[in-house]
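Missing here: one protein chain of the complex. Every other protein chain is in place.
Entry: chain A
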């Protein structure tokens, strides 16, 4: 017997929630309990009074399951609003990475040259290492990290995706 897999597409959701204890567990747990997929999840307080957080979730699902994910999120009591940015249309997605590279001589110079091409900033330097800060879409960061492997990659920290709709309206 074979277990069938469904066609999936990638969606980016913006979820506005009450900033209360357990909210992240509530959301992440709902995804696991119902067998949904989380590719990336970021969360932080976005209000002046520490009361509201914005969660950006990247998930892959069939269109049918996608509709369920949004409905199930909206059903959670502390959730204010769920926006499917992918369906909404034009939006900007960005990620930040801190990339540590160690090496000497030609590797060190090549790392700096590549960083310049990718508009990565040096945020820490020693005689034998750099830490670069790079922002952009996930593909750009993937590519930058890939290149850094050639010149002495030591460690990577990535934020995961944050996203916002283009234009003057709030999502």
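Here is the rule we go by: a contact is a pair of C-beta atoms (placed from the backbone, for glycine too) under 8 Å apart; a residue touches a chain by one contact, two chains touch by 3 or more; residues count from 1.
Going forward, contacts and distances are computed from a predicted model.
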Exercise. Look at the options "Putative ABC transport system ATP-binding protein", "ABC transporter", "Acetolactate synthase" or "Acyl carrier protein" and return the one that UniProt uses as the protein name of the missing chain.
Key: "Acetolactate synthase"
Quiz item: For the chain left off this view, which of A:80, A:121 or A:166 is in contact with it?
Solution: A:80
Self-check item: Residue among A:33, A:48 or A:127 that touches the chain left out of view
Solution: A:33
Quiz item: For chain A, which residues reach the chain that was dropped from this view?
Solution: 1, 18, 21-22, 25-26, 29-30, 33, 64, 67-68, 71-72, 74-75, 77-80
